[in-house]
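One chain of protein is taken out of this complex; the other chains stay put.
And then chain A:
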């Protein structure tokens, strides 16, 4: 035990000195961002492949190499879970970080770093799953969740992994956005924003349809690969991340 009087330490320190502490705060409850997502990833993969094998068993005439089975939907499970957990950090961990007297800036930087690491982990897991499925040719029966043959042209394991990581990062920022918006604004404004987003999306679709731009968009998409898509995704992450920071700057714990 020290016997000194706690005096305010006013000599200059780095304003970012406590960023690593916020980063570790996000992993304080280990299973939230580490064990549970890994478990969900594995479970969804096993279920996806299992469904593939079930379908396979119902199709005795199937020639696997010509008629591969895709159950890529299973890859979404972890993304949804992580989006929810990102929302929880805005609704629960953020108020706690105020009690620990972190500035909003330090909180946001530490939290984004944690998101990046989690997203990178998801990307690596996706890449590994991709290679396992490629090497085993869909577990010998051409059943794919993460590694359909067509992905090879999109950028291979590394490209797919990077794309997956950016997608997760985007949805974590997206979950975080809604939770922090909920803290900042009243329910009518929240609904206005939700309806505004829907209207904006529908409006874009209408404009594209009226101008008959769909072929152009299809062309644009076929010109993309996993790396360029990840790049666009990352741009969206940066924009949403900036919006989140502006929202949290005046957010309170109340």
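A few points about this structure:
Assume contacts are C-beta pairs under 8 Å (C-beta built on N, C-alpha and C of every residue); 3 or more make two chains touch, one makes a residue touch a chain; residues count from 1.
Simple rule for what comes next: contacts and distances are computed from a predicted model.
UniProt records the chain missing from this view under the protein name "ABC-2 type transport system ATP-binding protein", selected from "Lactate utilization protein", "Monovalent cation/H+ antiporter subunit D", "cytochrome-c oxidase" or "ABC-2 type transport system ATP-binding protein". Checked against the full complex, the candidates A:81, A:102, A:115 or A:177 give a single residue touching the omitted chain, namely A:102. Residue A:29 is the one among A:29, A:59 or A:128 that touches the chain missing from this view.
Note that of A:15, A:57 or A:209, the residue touching the chain absent from this view is A:15. On the side of chain A, touch with the chain left out of the figure occurs at residues 1-10, 12-18, 21, 24-25, 28-29, 31-32, 85, 88-89, 91-93, 95-96, 98-106, 249-250, 252-254.
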